[in-house]
Structures are given as structure tokens and as C-alpha cells.
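Selected chains only, in their assembly positions.
For clarity, chains are labelled A and B in written order, and residue numbers in each chain start from 1.
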Amino acid sequence: MKYITTVDGTQYTIDINDDHHITINGERFDVDMTTLSRTGLTSLILNGQSFDVDVDERDGAYQVMLKGVLHDVTVEDERTRRLAGVKGGLKEAVGEILIKAPMPGVIVEIPVKVGEAVTKNQVVAVLESMKMQNEFKSPKDGTVKSVRVKPGEKVDQNTVMVSVA
Amino acid sequence: MLKKVLIANRGEIAMRIQRACSDLGLESVALFSDADRLQPHVRRATEAYRIGPPPVGESYLRGDKIIALAQKCGADSIHPGYGFLAENADFAQAVIDAGLTWVGPLPDAIRKMGDKTIARETVAKAGVPLVPGSPKGLSDDELVALAPSIGFPLLVKAAAGGGGKGMRAVYAVEGMAAALRTARSEAKAAFGDDRVYLEKMLVGARHVEVQILADSFGNTVHLCERECSIQRRHQKLIEESPSPAVNEELRAEMGAVAVAAAKAVNYQSAGTVEFLLDKDGKFYFLEMNTRLQVEHPVTEMVTGVDIVKEMLRIAGGRKLSFTQDDIRLNGWAMECRILAEDPFNNFMPSIGKITGLSLPTGGGVRVDAGIYFGMEITPFYDSLLAKLITHGESRAEAILRMRRALDEFRLSGVKTTIPFHIKMMNHTRFQAGQLNTTFLENHFDMTAPGVADYKDIAAIAATLVAHRRHKEAILLHQGGPSPWRLYGRREALDRRLR
């Protein structure tokens, strides 16, 4: 099976020949990847080179932690890609996106208003927690759909602060 | 000697003190808030008492409750650790007034060193160098006249101020007039007080501190220096001993000054005198921490002195069992603070459950931690999960060992500073020991590409995971939705896909 995989902007064509062989950009490798059930512990041996990796999946995108470096990875299988006519790169988030507080804290500032147009990476909320101020950014270009908290308000974990569509 | 020590703290430092008590054959008593019921310091204790709900104001800061508990359970002493009540002179006094032994310096020493102005005046009298500057409240003309004798670059600072407001850097005498004008107007606006003063700007200075131990018989010994220049927003992240910038001569000089500072306040117990060390090898007093410090293990590794055991011995009325001449540096030690913060996301604190944990082990590696598999990281306390300390014959070996220990350290479920430390250990400027307190701002970029590029490996790993999910999905579609069956299939699949 063939995949088009993009890592931090660089694109690779990967063909999984069988359980123990892959071809990446035309080069063939012996591969042995084993995951210990329910621990997330993944060991990859590639032509004898051993790597301990953490692979995290969220909404179809992958984050791979490898030797202390975090990589953003997208994987598309070739057929799906052909059918969809996608040109590569990360798909933009779609629909209404809820920006939640990842931990309890106090809202310091909400620098946007409902209906306001925002650009990707524009700060939409500032939360203070564990003695630190943390900024939250819009994941895409769009419009602020709702503002659900006020400055000074104490919020629990997972409280929706702002939504963007 | 003491018999039973109440440990008024939590986390790794509570474990550390508990171990020292055990090594001395002393009993110890643990406290816990409701959030900490399953913390190792509670489970490993022989005695443990609930102190209150999770917020610190209702638990670990409740000095009254802590003293009452100590009396109820028959403890004869209290060790405060660091943070919480450790530098609270009133609490120390209350402990003593309750007839208990305070494992720390006398309240008077805490008070004097806790007030920055009194501290500076006291140590200056003892001959400790301060950052050169002017008195507060002089006129513009007086300040301009004084400036060349302090030397450029210098800072104009608001007398009433803090937080950078009313502060201006000046690089030559020509800039003085403008800087004084804007600083005064900013100070007036911010604090309603336009008095300013001058302070020498220490460019490229290092944070170097000296560990002190003093008994109640007047014996004061220093345990050489630690360098803690790798800081982010004044929070230390990496510490080492000795400092790459300190030679035998400077070590003796800084040590003697630190001992003088401690003696100036009749210091007892363990304490640390912090200095800024500039590029010319001149050092200036910053402050004295009148308690055990987070980074004490690096000093223990190179001197062989168990600082917490010594604190307990001193509090029990013992004399120091060694003199300055007995203190020898052996090799090099380094400490990385493993915090529940995300270095890829501006060090944002991370909470959650620890779903995977494997600590580094082996020779030359020490871990001081208060964590466990399944532990919930709550937002109530600071983000320090563990301290990873390595020792080697040389600084290079300590770094090599740290690199592999970081590689062995696996913690999942919350984000940690491990990737930050891996990047630091591979940083050529860090490896060369060219450190200063602005290292992170000026010479470090978390997102800079690493020595080796493993993007292709990341691509393969993610693709294989995606491929397996795909296969699983097909199998699931054919089977039913029973979670038990899913579980069985996953295991079978794992095996097949090896």
C-alpha cells in the first residue's frame, strides 16, 4: 500500500511492501516496528538502526516524538489523495472549533469579540495558571463565533473559552 | 539529637528529607493535602497525616495546623524543605516558641536576608561586594557626575519600582540626560515617585552560587560553587557544580566571601549565597537563600557531603564533622529539572495523568522524584516532577551521561522539559561552557533543527501506525463492536504486525 507522508513540510512517498519491508522515496528498507500493547511504547528497527518513538494521533494528524524532537506528520493513502485531488500539506481545520482551557486557571484577557474576523495564530484568549500567563491562538483564519468567558473569571479544565468558525 | 522529624512539604523534596531521616535512623512524619493522598512521600512514610484541601493556603501553608499536628504526633522538630514556609521567619519563630526544633537557620537570619535592603547593608559591612551603583534620591546633576565612576553600560532604575518600569539602559555619558528624563517620567506615572538611581549593567554575567553549611558552634564551611545560569524567567532549569568559569583561586575567594556573608547574620544550617559573576571574573552579591535549595544534589555528588543529613545533625546540636580543608571536588555533576511544561509551546504548564513512566538508572545517575505511574498532575503545585542528576569524571562525561539518561527517561501523559534538555545537551555553546543568564534568550531556539535530521524516520513511524490503524479498521468493520473483541484483536494484530 502506498502513502504520501508529509513531515514538517517535507513530503515522502512510502510504500509498505509487506510486514517487514518498506520503500521510501524509492529506497527499500528492512523494517521491524513493535508496539507493546497499552503502553504506547513503540520500537522501530530500520536496517538495524534502532529508534524509540512516541506516536500520537489527533484528528487524523500525527505527532511523532523522536530523540527529543517533535515532528508534525500527515499521512494520506495514495488512492484517497488521488480521488480527493488534494495537493498535499496539512488540511485546514473545518467547522466550528472550540478553544478550551487545557487546565484550570483565571482568564486574563479575551482580545477578540464575537463576529470579529481573526487570522490563523492570532491570540484569542490569555489564561493564567500555575503562576504563568498562557496565550491561546486561533488554529485558522475565520470568524469568532462565540466568547464564553470574561476576564477575571475562574475556569475549570476543558471550559470552552472562545469558538472560531 | 532529634528523634522524630515532621516534614512540612510534599513531592520530591519530602521524599529527599524522608530518606535522610531514614539514613540517620530518625523517625519522620509526612503531611498531605487531599490531592496528594497517593504521593510517594505519603505511601513510603511510616506516619502520615492529612493537612487539608488541595489549595496551598488551606494545606501546606497552614503553619498553625502544622505545628499542632507536630505536637499531637510527638514530633520534636520540623523540616520545611524549600518553598512554602521555608523562608517564613514568623513560622520558624512559632515552631521554636512551640518547643520544637526548627531544622533551618535562626528566624533573625531569615528575616535579615529576606529584606533586600537590610541584606545588602549587612553583607556590605562584612566586605561582600555589591553591584556598583548610586544611592537613591540624587539629582540629575549628581547622577551624571557619578556615572563615569560606576562605569558604562549602566541602568537607570526607579527607586520605588520593579518589573522593568522606569528602567533605562545607558551606554555612554551622552545618553544620561535623555535616559534620566524618560525614566523619571515613567517612574512618576507608574509609582507616583520619580526618584531614580544608577546600577552597573552586568553584560553576559553568570549566576554562580556558593553552598554554605554552618553549625551552632560557629563553624562555617562552604561546599564550593554551583553554576545556574540556564534560567527562563528567573527559573533555573539546569545547574552544575563546579562552574566552568571558576578556577581554584576564584573558588577560594568566592567561598571566603560567602562564609563572611553567612557569618554576618550568625547563620546556622544549610544556606546559599548567590552571586553574579561577570566576564572579567568579578562577582557581586545577589541574595542569600536561607534554606535547602532545589539544586543541592549537584553539590552532594561532587563533594560527597549529604547536605540534608548535615542539616538534621546541625539542628540536633551536633558539630560539623569536617572542616574546610576536608572539602574536595571530585568530578563534575549536572542537574536537569524535569518540569510538567511544554517546551514546544512556550513552556506552558501541562496537567494530566502519567500514563507511562520509566526512569533512567545505572552508574553515575541519580533521580530525585516524587512521581508514579498513574499519578495525576494537578494545577495546585509547582511543575517540578523530578530532578535528573548525573556525575562524571569530567564535565564532558557528565553531559554524555545526562544525554543518555534523558534518552532513557520516558514519561508520557503530560508534556515535559525532557526535549528541551536534550537540545541543550547537544548545544555546542552549552557544551563549551559559555553560559550566561541570557543564554536562552540569545543563543537558544527550541525549534532550530537538531544535529541530525530524523524526519524520514518520523515519516516511516507515522505511516506504519496509520497503516496498522487502517488494517484494524477493516478488521473491526468485519467484526462486531464488542470492546472485548476489539481488545483481543488489537493484541493479535500487534503480534502479527511485528
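One rule holds for everything that comes next: a contact is a pair of C-beta atoms (placed from the backbone, for glycine too) under 8 Å apart; a residue touches a chain by one contact, two chains touch by 3 or more.
Keep in mind that what you see is a predicted model, and the values were worked out from it rather than measured.
Per chain label, the copy numbers in the complete structure file are A x2, B x2.
FYI, only the chains that are shown with their structure count from here on.
A separation of 32 Å divides the Cα centre of chain A from that of chain B.
Contact residues of chain B toward chain A in the complex are 344, 346-351, 355-356, 379, 382-383, 406-407, 410, 412, 418-419, 421-423, 450, 452, 454-467, 469-470, 490-491, 494, 496-498.
Those residues of chain A lying in contact with chain B across their complex are 1, 3, 5, 7-8, 10, 12, 14, 16, 19, 22, 24, 29, 31-37, 39-42, 44, 46, 51-55, 57, 62, 64-71, 73, 75, 77, 102-105, 129-132, 134-135, 157.
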